[in-house]
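All protein chains but one are shown in place.
Now for chain A:
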């Protein structure tokens, strides 16, 4: 198995992804030559748009599967979750790379990107975000090295990485915990700008907590997609037992949210009929309470469709929450309007196409997913759905 050559099958779907990626590269080059104004719809009122709001904030949150699985598998040693551990690490690593790329595209004076390593603006939340993301991406590359050197034989390096693995794993949980929360702290500065239903001194807690409970849901979605794409049996028992973690964390999230709103005396704003309040109610009812109930009812939880639908709600819900913080909650106070340009969408699409291609290449060439014999016994035919 390991002596096998590199392989990458080309399908029409993959050609489409490659085209999107090349289009994005061209648009990105244009942006570097002619500036942000030439490509984006950003303005002084809306300095942060799609790339920061979606690719960075959501990308990092969606990559939360990495650190929550690492905590469950490698710190708490719940071995039954091992089958999904490597896939979670991989998608997390790719998600972080996307976020770094989008950050790099978005900064105006990009050749200065390394400056914060040397001029310590430690009173800035962005400083913490920058350091943690850079360090954690490095750590994930090293963690991935362990897998990489299984195929590319280099025993000395693999051994060295083996020694480093425990501290790397611990740092690989501490750093993302810190910066998932500080992505929320970024908005503490927006007091009197961000709508009070979202602005809170404990917004860092909401961000890190939701990134954590998003993890198992994200792993469920990724696992289901991978099993359909490759005609494998989805790891349903693993998905199901993870729902308990997500459900209880979401219940705590909801309770803390309610206490926080009451404590700040803005609970009534959730029902004042404004656009913000309606978006907030959708966020709470459709994307928090509904999945909690779906996870709580065995008849839904134990079916593949049930666990996948509920997980999808959780994932979309976290994206919805981040979008509310970046756009909905800011709209009233900053005025003006922002809708991403076609070029912004193209670059975003290209980056996520790259992510999909990289994932496909890596799982087909490295040992990421569990071997078939672990799931083969009850194999039924999936994977006729679509042809990646």
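Just so it is clear, contacts are C-beta pairs under 8 Å (C-beta built on N, C-alpha and C of every residue); 3 or more make two chains touch, one makes a residue touch a chain; residues count from 1.
Here, contacts and distances are computed from a predicted model.
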| item | value |
| --- | --- |
| Complex member absent from the view - protein name from UniProt, among "Sarcosine oxidase subunit beta", "YeeE/YedE family protein", "Formate dehydrogenase, nitrate-inducible, iron-sulfur subunit" or "Fumarate reductase subunit C" | "Formate dehydrogenase, nitrate-inducible, iron-sulfur subunit" |
| Contacting the left-out chain in the complete assembly, out of A:142, A:188, A:225 or A:256 | A:188 |
| Given A:82, A:142, A:225 or A:316, the one touching the chain that is not displayed | A:82 |
| Given A:17, A:58 or A:125, the one touching the chain that is not displayed | A:125 |
| Chain not shown, touching residues in chain A | 1, 4, 7-9, 32-38, 42-45, 47-48, 71, 74-77, 79, 82-83, 86, 106-113, 115-116, 119-128, 130, 150-151, 166, 169-171, 173-174, 177-178, 182, 185-186, 188-193, 195-196, 201, 204, 226, 230-232, 269, 333-334, 360, 363-372, 374, 383 |
